[in-house]
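A protein chain is absent from this complex, but the other protein chains hold their places.
Coming up: chain A.
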Amino acid sequence: MSKILKVQHLSKTYRSGEHDLTVLNNVSFEVESGESFAIVGPSGSGKTTLLGLCAGLDTTNEGEIWLCGQNLFDLDEDGRARLRNENVGFVFQDFQLLPTLTALENVIVPLELRGVKKATAHGKELLAKVGLQNREGHYPSQLSGGEQQRVALARAFANKPSILFADEPTGNLDDETGTKIEDLLFELNKEQGTALVIVTHDLELAKKTDKSIRLRSGKIEETVG
């Protein structure tokens, strides 16, 4: 197995008024292709900051991140955007569907950005896979939370990404719906061989992954697996 994500000596410091606030301190870990990986920790431990950095949504000048063989900090913003479009999928806690686009339109945006032909047909297949074949013309506001997260999953897997980042994917859902979404997430992960990086405070969810790290005050406190 090759390494899809490699994080080395990563630190992130914010300036807060007169003081420096270190949210990540010398973090290193690796994720193999097709592997599922969890980042757990209490609120304020730096989980989401770490996810943002790993996905190239933010930058820092301490440490290195290699994503799909590319050093993220060697790329500019548009370069990182292209890398995300070709290799990365996202699932957010609050779904983050584009409110002005229908379910189907939301799913096909990443495909269209890559210039994939027959994006609509492919998008319909994906929606069918998450059980929303009858809701393709609905806007996000017309869907329930679980349905919105399923659309988000379909969108995340649309590009057959090499790696998928999920930020508290079940955080905004009830237990029953949350479990369904988790199952769907792992099913697609297995089916497509996509590496999965999940940020969560849900230890039960973390246990389902191949590996996990526990963060506390910006440092890795424990590595499992």
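Basically, contacts are C-beta pairs under 8 Å (C-beta built on N, C-alpha and C of every residue); 3 or more make two chains touch, one makes a residue touch a chain; residues count from 1.
In this text, contacts and distances are computed from a predicted model.
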Quiz item: Hey, which one's the missing chain according to UniProt: "Alpha-E domain-containing protein", "FtsX-like permease family protein", "3-methyl-2-oxobutanoate dehydrogenase (2-methylpropanoyl-transferring)" or "Aminomethyltransferase"?
Solution: "FtsX-like permease family protein"
Exercise. From the listed residues A:V27, A:L51, A:L184 or A:L205, report the one that touches the chain absent from this view.
Key: A:L51
Practice problem: Using the definition of touch stated at the top, determine which of A:E77, A:E204 or A:E222 touches the missing chain. | Solution: A:E77
Practice problem: Could I get the residues of chain A that touch the absent chain, sorted low to high? | Solution: 48, 51-52, 55, 57-58, 70, 75, 77-79, 81-86, 88, 90, 92, 96-101, 105, 109-110, 112-115, 139, 141, 155, 167
